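Have a look at the structure below before the remarks.
Heads up, one of the protein chains got dropped from this complex, but the rest are sitting where they should.
Going in written order, the chains are labelled A, B and C, and every chain counts its residues from 1.
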Amino acid sequence: MKTPSPEKPNPFDMPHKEMGWCPGCGNYKLLDSLKGALFELGIDRRNLVVVSGIGQGAKTPQYLNANMFNGLHGRSLPAALGIKLSNRNLTVIAESGDGCMYGEGGNHFLHAIRRNCDMTLIVHDNMVYGLTKGQASPTSLPGMKTPVQIDGVMLEPFNPLAVSLALNAPFIARASAGDEEETKEIIKQAISFRGFAVVDVFQPCVVFNRLNTYQWFRENTYYLPGDYDPADRMQAFAKAVETEKLPLGVIFREETRPVYEDLLGIGNTPLRSQEFREKAFEKMIAEYC
Amino acid sequence: MKTPSPEKPNPFDMPHKEMGWCPGCGNYKLLDSLKGALFELGIDRRNLVVVSGIGQGAKTPQYLNANMFNGLHGRSLPAALGIKLSNRNLTVIAESGDGCMYGEGGNHFLHAIRRNCDMTLIVHDNMVYGLTKGQASPTSLPGMKTPVQIDGVMLEPFNPLAVSLALNAPFIARASAGDEEETKEIIKQAISFRGFAVVDVFQPCVVFNRLNTYQWFRENTYYLPGDYDPADRMQAFAKAVETEKLPLGVIFREETRPVYEDLLGIGNTPLRSQEFREKAFEKMIAEYC
Amino acid sequence: MKNMRRYSNDISIVFGGAAGQGIQTIASALVSVLKRTGCHVFACTEFMSRVRGGSNSTQVRITGRKRHAYVHRIDFLFALNADALEHLKTRIAPTTIVFADKSQVPSTDEGLLVDAPITSFARQAGNPIYSNTAAVAVALGLLGIPQEGLDNYLREIFAGKGDAVVADNIEAARLGYAFGRQTALREEIEVEIAVEPEKNRPKELLLDGTAAVGIGAVAAGCTFISSYPMSPGTGVLTFLAQRSHEFNIVVDQAEDEISAVNTALGASYAGARAIVTTSGGGFALMEEGISLAGMTEVPLVVHLGQRPGPATGMPTRTEQADLNLVLHAGHGEFPRVILAPGTFAEAILLTQRAFQLADRYQLTAFVLTDQFFLDSTGSMAAAVVKREPIERHIVETDEEYMRYRFTPDGLSPRGVPGYGKGIVKCDSHEHDETGHLTENFETRRRMVEKRLRRIKALAAESLMPELVGGSADAPNIVVAWGSNRGVLEESLDTLQRADLAGLHFSQLYPFNPSVATLLKGKIVTVLENNASGQFADLLHRELAVSTANRILKWTGEPFSVEEVVEALREI
Partner (left out) sequence: MKNMRRYSNDISIVFGGAAGQGIQTIASALVSVLKRTGCHVFACTEFMSRVRGGSNSTQVRITGRKRHAYVHRIDFLFALNADALEHLKTRIAPTTIVFADKSQVPSTDEGLLVDAPITSFARQAGNPIYSNTAAVAVALGLLGIPQEGLDNYLREIFAGKGDAVVADNIEAARLGYAFGRQTALREEIEVEIAVEPEKNRPKELLLDGTAAVGIGAVAAGCTFISSYPMSPGTGVLTFLAQRSHEFNIVVDQAEDEISAVNTALGASYAGARAIVTTSGGGFALMEEGISLAGMTEVPLVVHLGQRPGPATGMPTRTEQADLNLVLHAGHGEFPRVILAPGTFAEAILLTQRAFQLADRYQLTAFVLTDQFFLDSTGSMAAAVVKREPIERHIVETDEEYMRYRFTPDGLSPRGVPGYGKGIVKCDSHEHDETGHLTENFETRRRMVEKRLRRIKALAAESLMPELVGGSADAPNIVVAWGSNRGVLEESLDTLQRADLAGLHFSQLYPFNPSVATLLKGKIVTVLENNASGQFADLLHRELAVSTANRILKWTGEPFSVEEVVEALREI
């Protein structure tokens, strides 16, 4: 990793903040990948807003020296939408856990993709509810026992890649937090992509998910080959529903879909600086007279 | 249609109820198809519960002589789930509009499919918010102008078939309310299917959707050929994302997925009749002593 | 011998028919023409929750002075179908004159039936579609208002449709008008209407409650709305969408109400002036978001158009039963402001005020209306439309910026991302001054206090209730809030009792500390459109005011002047 040097430290570091994650948690690595990506892309932290919900993964912006909207469980995407539409000059990243995004926030996930704002979604997918101590999440694998799922998980796992494809998301990727360098590169692509970029990141929870460990992810994933064509939607669907081994990398990418901000005709002036249109107001009042 | 005769009237008829739909609305036809299907399947109306949300399509159970749970906008599926799990002998049909099911209720749609209860979902998909007078719905086609979408709809339409497939729904069909006979047959298959059956029904709204009329649906749909194999998931996905002409019929069908009631080990005794387990209770108390 | 029928400066015309038959179009044409002619008009409407069919009606009142209330009485009923008579039967009195096509409405139990072959006038003029025009003309003829105003109106409205359409409509109007006049003469109907001569007339707006709230939002420089349709709140969304080009308003129809409120909060965090509009059921879904606004101190305006609950209730009817809901919305403790306009002018001013207070105090400000208010139409003086200066209280941040800095008044300077050298951390957890989550008990204690402290300053500048009839010395005070201002005012006017005065609250929370003195020692009656007397309870809780009488109504209809007069007689 092109690491920040003492002469050029990573401006996103927040060294003095005590962190709430367990030792060994995959979130540390993911945070590093994210900070690395932001650094390498040369993003101005004052123009970056990291939006999150509630959960362990959702604590990410607490440990990042940038603007933060740490909102409600499940509601990061609506907040991110409001932020982006109010000031399109901001780089907006929504960040949350699998439960937050696909459980409580499932409806927003669907409709955020439909809107296609230019923002990045990074899901800390540990296949479990970490913060609330180990219940099944939408991506938990069938059979996993938890204090609530005493007979093991019974629901079909939520497949974020396949659903994103079904919704015609223009950028869909999967990463694995254990692989910091690769994850950083995927995140860089996602942030640079013009449109709504979905990145589902496998993130080991070393306390509550004893099934999907670092090793499990290493053994059950593979990177898409260099000649993989991410423009082919049917092939992407085939990849998305693979279960034997889980593909990593950019699974689908389509450059041409217009972004919502453009369709809405939003200009570069942030809404906060917009001038009041006196003339139009008088004209409107006159219409009622 | 094997219509009910004067000697054997359709027990689901409610002749004296004034109906709230506009003349010519596709909901009348869909209601007839549904009643026909119920009649032909010989379902006992006292063991049928039709659950709906709020909207024009959601008024359906008001006009059907059967048990009804007409709940909140967007929330038919959770209520249907509670009903089915409490008494699996009941036939449960959830019925609502496209806005109700894919907009307000989108999250429940996702997770109901994941659970795979044995019930039927019929969506009155008129590609518009009817009851609230013509705003865009999740399935509205881009470009459609409405009082709120004054520059036309900009969002990617929600594709219920593709999303259902992505979620591994075991029965996915599309019907067109204009075709009463075909729709009835599809509904019969869906109700008879053991598992969660999704039926998206094109339903012309003659007042607020001037784009997707009876004629438009006739011209822009076709029935899947007899030799179409609904067991092939990849092919089904290809069908689901077709936009030139929209396929009708059973797009995907997989017989083997276990239903949630079975996985939960729910027996035939309705929960209301369950005996209190005194012995177990005493044993539990003893554990705390 | 026939009795002469005299109507003086208080006329109630009702149009009844099915959804889709055009009664709204008729009423709004009539109201427009009357307003331009210089009459005081008011219209309100009641309709079923369906798009076609059913039985709806719109009342148009012409009065000697401005009124903003519904009357039970019908003087002239235009029944567009037979069901209308059934639907309105309790309101048809022997004095009511019913205009209907006899082929459709053969008879009426009460009142005088006048065969008005309106459709045939339209057909004569070229097309049954002109029936609406003919109907308006009949009414104008009956009232003796010159036809000219209607002709001008038709020219404007149909300008885009070509001269032939205009001419045909004017012809339909001529036929209808003539019929109306003839009927008046034949039935000895004498109508007296105070018409302000043109030169004396102040410039006036004609609008409905929805537009008034919408204009208020525009005037406040609202730049963002995210909402999910729900009657009767949808109108404000539609209004702002329709005006979005002119005022560069970002409009996002959300997938659900939860999204709507969180999107608006994101927008507001980033510096937009944001509003959401909804009704009780949709608002119930927003409550967690309201609590988020409370914790994060992100300004927000919520317009809530009330309708009868619980649950889906009666989607197109009216009620005032969501006061407790907004008063206690959201878990945990945090301040809020509740405004409830009683006139269109108030709606314009108070919606602006809601934005100002939201920004100044960094909290949620509610504009609480109801279906009756939103769907009522009337006129107001243009001079009243004041634009308050837009104060955003947004600061440019420096490197040391902390979003939740402790200050004496509890208000931390508000920065927004991308404006200045600092960063803005906004947190749903309990947080320290920088906005990072904390579990420090002392910080918690201080942050709760900080958030609550502003209540005091807020209360100090709270609007005082207004005397809307009688004198402040009267021993009996009748209290109303929100949309009941008009009916209280008119009822008191009708009664003219020296021992009765009316007090109207347009700010429901917090109360100005001076309010207590107004009610001290009075016999208090509270008038509200709900079953439990929520505002009466609030007066008791906040000001220890005991309510002697509660005049309540919860049928889904607004109060009529008659029933309020009746109820007040008992006091």
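Keep this in mind: contacts are C-beta pairs under 8 Å (C-beta built on N, C-alpha and C of every residue); 3 or more make two chains touch, one makes a residue touch a chain.
Please read these numbers as outputs of a predicted model, since none were measured by experiment.
Within the whole complex, touches from the chain that is not shown fall on A, B, C.
Among B:Gly36, B:Gly57 or B:Pro78, only B:Pro78 touches the chain left out of the display.
Of the listed positions C:Ile13, C:Ile170, C:Leu285 or C:Ala480, the one in contact with the omitted chain in the full complex is C:Leu285. Between the chain not shown and the residues C:Ser8, C:Ser103 or C:Ser546, the one that touches is C:Ser546. On the side of subunit A, touch with the chain left out of the figure occurs at residues 20-23, 54, 56, 72-74, 103-104, 106, 129-133, 135-136, 138, 147-150, 207-208. By the touch criterion stated above, the residues of subunit B touching the omitted chain are 17, 45-47, 49, 51, 54, 59, 61-62, 65-72, 75, 77-83, 85-87, 89-90, 107-108, 110-111, 264, 266, 270-274, 276-277, 280-281, 283-285, 288-289.
Counting the whole complex, the residues of subunit C in touch with the unshown chain are 48-49, 54, 258, 279-281, 283-285, 287-288, 290-292, 294-296, 308-315, 317, 319, 321-322, 324-325, 327-328, 330-334, 428-430, 439, 441-442, 444-445, 448-449, 452, 530-532, 537, 540-541, 544, 546, 554-557.
Following the convention adopted for this analysis, only the chains that are shown with their structure count from here on.
Subunit A and subunit B have centres, each the mean of its CA atoms, that are 32 Å apart. Centroid to centroid, with C-alpha atoms defining each point, subunit B and subunit C lie 37 Å apart. Within subunit A, contacts with two or more other chains are made by residues 107, 110-111, 264. Counting partner chains per residue, subunit C shows two or more touched chains at residues 255-256.
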